[in-house]
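Please read the structure below before turning to the comments.
Moving on to chain A:
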Amino acid sequence: MIEFRNVTKRFPDGTVAVDSFDLVIPSHKTTVFVGSSGCGKTTLLRMINRMVEPTSGTVEIDGEDVAAKQAVHLRRSIGYVMQNSGLMPHFTVAENIATVPRLTGETRRAAKARALELMATVGLDASMADRYPSQLSGGQQQRVGVARGLAADPNILLMDEPFGAVDPIVRAELQTELIRLQRELDKTVVFVTHDIDEAFLLGDQVAILAKGAERLQVGSPSEITEDPADEFVAAFIGAERGKRALRVKQTPHGPVLVDAEGRTQGVLVEGGA
Partner candidate 1 sequence: MNLLSEAFAWLTDPEQWTGPNALQHLLFQQLYFTAIAVGIAAVIAVPLGWAIGHTGKGREVAVAFAGAARAVPSFGLLVLLVLLFGVLHKPEAAVVTFVILAIPPLLAGAYSGFEAIDRRTVDAARAVGMTEAQVLWRVEVPLGLPLLVGGLRSAVLQVVATVTIAAYVNLGGLGLPIITGLSLRRYEVVLGGAVLVAVLALVLDALLALAQRAAVPHGVLAAQGHAPRRRTES
Partner candidate 2 sequence: MTGCSSDDPLGENESTGEAANGAIVIGSQAYYSNEIIAEIYAQALEGAGQEVERRFSIGQRDAYIPELESGAITLFPEYTGNLLQFFDAETEARSPEDVYAALGEALPDGLTVLEQSTASDQDSYTVTKAFADANSLTSIADLANVSETLTLGGPPELAERPYGPTGLEDVYGVQVEFSATGDTTVEDLVAGTVNVANVFTADPRIQTDDLVVLEDPESLFLASNVVPLVSEDIADEVSEVSEVINAVSAALTPEGLIALNVQSTVDQMSTPDIAKQWLEDNGLS
């Protein structure tokens, strides 16, 4: 369990990125921070592994203040996956994945074996082990990033818009893969995105944030869709664009769902609960 207790972050230039933030992030679940650009998502995430130190308040992991831990060790024990993968361009795929095991003193051979194992886990062919990141596609790079995040077998995995830079088809693939992985590995995942669809797809718990990391609503995707806290959330999750307020239209091919503009948004299938 990760807990934010009245956390504030003011940057030296005066920007208040996070203002008195409280949240409990349950273990073995995926929590998604979603909100528009600059609202403080990354700052929140980076306070968990002490890449950013809170100005006031505490961040606790399983009841222990992270500030009490040594930053370098803390970071090695938490997986971190970022947009554009953040891979070392001068390390091979295997070396990238094995970075943390190598840092923590594993032998080259053991680290390599671990890397190959993880490549299989994230669906990368072993033949890519000796390639450099620049020789991979964007989607493959992200997979390497995920593998690196998992290399130390951390309990916590932080993911900062990991799929933001890949094209939508590959993104869908990676999302599916992540859902599968999470089912297998059962980590505590904290995921940042500004795509509400992605948030709803991946999150067990979704926190919709506004500027200064203000909590607009926290809940499961269903709770939020069914009962948006206010106008803004309703707008944010897409109701205003008519995308989520659908009505049934009969066609020769069967019933479809159309939005307020009459554009088809989906197909109605049987099995209503």
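Methods note: a residue touches a chain if its C-beta (ideal position, glycine included) is under 8 Å from a C-beta of that chain, and two chains touch if they have at least 3 such contacts; residues count from 1.
Picked so that all candidates are chains of the complex that A comes from, given by their letters.
Owing to the predicted nature of the structure, the values given are computational and were not obtained by experimental measurement.
Participant: Given the complex, what touches chain A, 1 or 2?
Facilitator: 1
Participant: Report the residues of chain A in contact with candidate 1 in the complex, numbered from low to high.
Facilitator: Chain A reaches candidate 1 through residues 46, 49, 51, 72-77, 80, 82, 84, 86-92, 99-100, 103, 131-138, 148.
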